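One structure is given below, encoded as structure tokens.
Here the complex is missing a single protein chain, while all its other protein chains stay put.
To keep things simple, chains are lettered A and B as they appear, and every chain counts its residues starting from 1.
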Amino acid sequence: MHSGILYSTAQALREILMSFVGIPIIVDIIMTVICATILLLIMATSALVFTLGERKICAFIQVRIGPNRVGPGGLLQSVADMIKLMDKEDIVPRGIDKWLWVLSPILLLVPSALIYAFFPFDDGVILADVNVGLFLLIAITSQTILPFLMGGYASNSKYSLIGGMRTVAQMLGYEVPMVFALMGIVMLTGSLKMSAIVEAQSNVWFIVLQPLAFFIYIVTALVESNRPPFNLVEGESEIIAGPFTEYTGMRWALFFLAEFSNLMCIGILTTTLFLGGWHGPDFLPGFAWFWIKTFICVLFYQWVGWTFPRLRIDTMLSFGWKVLLPIALVNVLLTGVGIYIYNIM
Amino acid sequence: MAQTEKFVLNMGPQHPSTHGVLQVQVELDGENIVGAKPVMGYLHRGIEKLMESRTYAQCVPYTDRLDYVSAMNNNLGFCMAVEKLAAIEVPERAEYIRVICAELNRIASHHVFIGSLTNDLGSATGMIYAFRDREKILDLFNIICGARMTAHYIRIGGVAADAQEEFLRDTQAFVDYVPAMLDEYDRIFTGNEIFQARMKGTSIITKETALKYSMSGPNIRASGVDYDIRKIDKYGAYGKFDFNIPLGEQGDNWDRYIVRLKEIQESANIIQQALDNMPEGPVMAKVPKVLKPPKGDAYHRVENTRGELGFYIVSDGSTKPYRVHIRRPSFVNLQALDSMCQGMLLADAVTAFATIDPLMGEVDC
Partner (left out) sequence: MWGKGLVAGLKVTWGHWFGKKETVYYPEEKLPMTERFRGGHLVLDDKKCIACKLCAMGCPNAALDLTVSVDEEKKRHMDSYKHNIGRCMYCDLCIEACPVKALSWDKNYEGASYFKEDMTYDAVVEAKNRRGNDE
């Protein structure tokens, strides 16, 4: 039924385990643990790779070279950074709401790690192919506001508080157009299942059928992941670092990890929803296509981020509500009309 | 019942976008600014007082430290004030070299303006581009005077040393590069819709307010007041050059940016004219080794990058000035910050700091 190297490897592993253990449910549990570990590793590595990537790309755009001292061509720079961050003193400011403050960076990692379960990396390679996959994805990603707000409120710093409040306004303003934009895809596919969405793009990618939705998704995805030009939550020239202002060392690194994990998530989601997921010409396996597309998406997001200045909060919110939402609704309408015409033809 | 209250946010002196050590006490109602109160003095070094214990020639390097991104203009202001006091005639070639250096420094300072403005707007790339181009000017200064920022090149009675062939050639190359440079700025910042949305119609200073606050420089010209000391006083060699004074219309952040952008082009034009008509001759007047200006006082103002820079020097006939007072344009311009920020959002406050372009070395003196 499914093809692809990853799928057959997993099947082979399952059979080996089956012959050793013999009880199906325990095999399932072991397989899940293995998959989850791999996903967490991917997430952690992505942070390492993308920090270096980000610094290199921003350097190239800014007519510089970027990190080039640690390791060959600066490849180990992010490892060195991680070691430095672990080494740093953990400063706990006075007057904070201790529990919320400590929990915030940890809780932020949960949604960003959780959504990896719903990504189809290759044909049949998806940890949890639930029927309401897309719905769950959106629900989980929208949870990232809470840790931001918690961190902002608990830090006992005005900069953090402003940053936390901005998160809420921004997420509320952009979650709605995003959902309506993705509605078009769901209408075309007729399913919320992630694997079905990818399957539906085997001939034509949704970027062709849903260009408006693609545009809205790119904008909202940048907002959701706090990437520039929508990084108002961090807005370093206005509110220092927003909710992260009072965090140091490893706690700050967790925010950082979540940020880059989110960056990869939006890359993966763009690939999965609009660029045909693991589909591609046969000379490369599916997962290779998947990662190539993801990396191109991430490069694109970084390119955009390092070119544009930041928007102001009021411009951004009015853009979300007054421009993107109507476009998204029009897109839903157009998709509906299109499907109707296609069906009667 | 929900209760709201205003709160004061102390921005600075440690803040990424307060241009040095400016502290601004911003009174906020949510994200809306009710008032902004600049607090100064974190960079006060007492330069006016230091000058009283230095001879006239020794004072000149201290003026480098006032507005450290346009040191040449400060040198020029002080030296011209002393020349007025001691009635020293400056050779013509020196006047031309002075103009070239002052205008180059104006461009360099506007690069800092563009760089810090774009950085404050969240585009670090813009900053790097502007600073990359500024580096070319600093290299020119390195050739002509051996220092990049604290030039100490313009001296009482002329300039420290004659401009070399290499300097003139490289300056010509830079002037030729200016149109391409401005074109790139236009493509990456000026044409950018986000940039325009952030700048247009924000932090308006009307003509009346600008005059009331006694603002000067590009800030008042952005409000539509035609006020440029280079045209009014025609000091030095400026009377011999043909140049326009770019004016803004309504005095918002956008106008303040555009006026400076146009000024870069005008400065390049002045440099071009100066290079073309450069006379030969000495570059230093006969100045006595021990300069003792006659008793009396003199005030001389020049158009600094940030506005009207004035030096008031009182001489008691000795080798050291009795009293020096410096009219610093940044300090005067900064008064308008409160009225610029009122009713704006927090993000606009940052833009307002950037477009007012204060330099703390000059504000605190």
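Some observations on this one:
Convention: a residue touches a chain if its C-beta (ideal position, glycine included) is under 8 Å from a C-beta of that chain, and two chains touch if they have at least 3 such contacts.
Everything numeric in this text was worked out from a predicted model, so none of it was measured.
Considering B:A147, B:L211, B:M278 or B:V314, the position touching the chain not shown turns out to be B:A147 (whole complex).
Residue-wise, the contact with the chain that is not shown comes from A:W306, picked out of A:F50, A:F274, A:W291 or A:W306. Among the residues B:S70, B:N105 or B:T125, only B:T125 touches the chain that is left out of the figure.
Residues of chain B that touch the chain left out of view are 54, 57-62, 64, 125, 132, 135, 142-147, 150, 152, 160-161, 184, 187-196.
Residues 57, 60-65, 68, 303-304, 306-308 are the ones on chain A that touch the missing chain.
Operating definition for what follows: only the chains that are shown with their structure count from here on.
The touching residues of chain A, counted against chain B in their complex, run 58, 61-64, 158-159, 162, 165-166, 228-229, 231-232, 235-240, 306-315. Those residues of chain B that touch chain A in the complex are listed here as 7, 9, 15-17, 28, 30-31, 118-126, 128-129, 132, 188-189, 192, 194-195, 197-198, 345-350.
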